[in-house]
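All protein chains of the complex are present and in place, except for one that has been dropped.
Now for chain A:
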Amino acid sequence: MKQILVLLAVLAWFSEPAAAQKKATPKAKPTAKAAAPAASLAAGKALYAQSCLSCHQADGGGVDRMNAPLTQTTWVLGDKTRLVKVMLNGMQGVEVDGEKYANVMPAFDYLTDQQLADVLTYVRNSFGNKASALSGAEVKAVRATNKK
């Protein structure tokens, strides 16, 4: 509960300058730094606890040489398409920031587009991460072109 309140406070703080900026410069990309919707974050948090936490840990830091960290890595903060594909296809044997991680990450393709959007939005805005939200539509588009 406390964390949700903090999140809401953070969201309120971010939404104000974003709104002001929108009025002043209408050409600015509106989604680049858009705050993540609270509902998506809350749903994502629950999904994280269910599906991700046992490997990536409560603090998102992963496990040395076993499970990759989700903190401050381009895999999480960078290209959304690549990130969605990790969820759809799983991952193994890929180096993350110069480090090998031994365990297999299974595919989470059984989650819905909205569930994947929620959990990725949560991960991109937790553990010290700050990156744009994902929508169900974005995930759907990646899934449509995803080659297994």
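Criterion: a residue touches a chain if its C-beta (ideal position, glycine included) is under 8 Å from a C-beta of that chain, and two chains touch if they have at least 3 such contacts; residues count from 1.
The rule we apply is simple: contacts and distances are computed from a predicted model.
Name of the non-displayed chain as stated in its UniProt record, restricted to "PQQ-dependent sugar dehydrogenase", "NADH-quinone oxidoreductase subunit K", "Hpr(Ser) kinase/phosphatase" or "Amino acid ABC transporter permease": "PQQ-dependent sugar dehydrogenase". Interface note for the absent chain: among A:57, A:73 or A:129, the touching residue is A:57.
The chain omitted from view is touched by exactly one of A:42, A:77 or A:107, namely A:107. Residue-level contact of chain A with the missing chain is found at 49-51, 53-55, 57-59, 61, 63-67, 90, 92-93, 100, 102-107, 110.
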